[in-house]
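Okay, handing you the structure first.
Excluded from the complex is one protein chain; the other protein chains are retained at their positions.
Showing chain A:
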Amino acid sequence: MSAKSFRSVGWVAGIAATALGCYMVNLKVASERAQLEDVETRIVLAQRDIRLLQTEIGTRGRLAQLEQWNVKVLALSAPKANQFLEGSFQLATLTAPKKVIDPSAPVVLASAPAPVRSQPIVDQDGPTLPAPALATAPVQPRSTSPTDLMHVASLKRDLPDPTPQKVVEKPLVRRIVTPAPAPRTASLSGDSKGKATATVVPAVKVTPKPKTAAAPTTLKPKVAPTAAPKPKLASATPTKPKPPLPSTKTKEAGTKR
């Protein structure tokens, strides 16, 4: 009985609830849409502001104004034809090194006897040698005797005694055999001539550690390039590098003059 009499109430309530639910959904959608529109409106307003500011900046920085500043203050002008470069080659030609005449350099006779060996070639492998070693080395012999001076002028380096050479040679051999790490050679191969030489170069880098004269250490890179493919063999026989040296030495001396 009661259930039957409440059925209609239940229907009404159910329908009302459903209708309300639908309405709520509707309301939710409407409010979302309103928010969206709000955002859109804000975007438009922001765009309008941007436009206004752009216009203001454009007006304040108008070309006529810039021109006026240029005329009064900056005085910039269009680049001349000779200020345009064809490419990196032309750029390089502009920065040719200046020829500086060093008045303190000693006068050298053209017929100066070619010295037996020296290390100016080290300059080619510049990075391998510590800078102070290079700088200090030539000063020493200059103060010795006039005959030495001649050598210095052409080569800028005095020759070491054969004995220290041998002393340094030994650690060199040791180091070559033991480390020769692959990544190192890769990084250095760009500086030196090839892979065969590269294996030697790290050894040279290490050599400054034994605190001997700079001269003997610099000899080692010479050993490697000349005795090319088999580094172990070449370094094992220290007497071999001697013959090729004079030719390279004279070359260097020639260019230095």
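Heads up, the rule we're going with is that contacts are C-beta pairs under 8 Å (C-beta built on N, C-alpha and C of every residue); 3 or more make two chains touch, one makes a residue touch a chain; residues count from 1.
Heads up, the rule we're going with is that contacts and distances are computed from a predicted model.
J.: Which of the following is the UniProt-recorded protein name of the chain this complex doesn't show: "Fumarate reductase subunit D", "NADH-quinone oxidoreductase subunit H", "Glycosyltransferase RgtA/B/C/D-like domain-containing protein" or "Penicillin-binding protein 2"?
T.: The UniProt record for the chain left out of view names it "Penicillin-binding protein 2".
J.: Of the residues A:18, A:41 or A:93, I need the one that contacts the missing chain.
T.: Residue touching the chain left out of view: A:41.
J.: Hey, which of A:4, A:80 or A:99 is the one touching the hidden chain?
T.: Of the candidates A:4, A:80 or A:99, A:80 is in touch with the missing chain.
J.: Touching the hidden chain in the full complex, which residues of chain A are there? Just list them.
T.: Touch with the absent chain occurs at residues 23, 26-27, 30-31, 34, 37-38, 40-41, 44, 47-48, 51-52, 54-55, 58-59, 62-64, 67, 78-82, 84.
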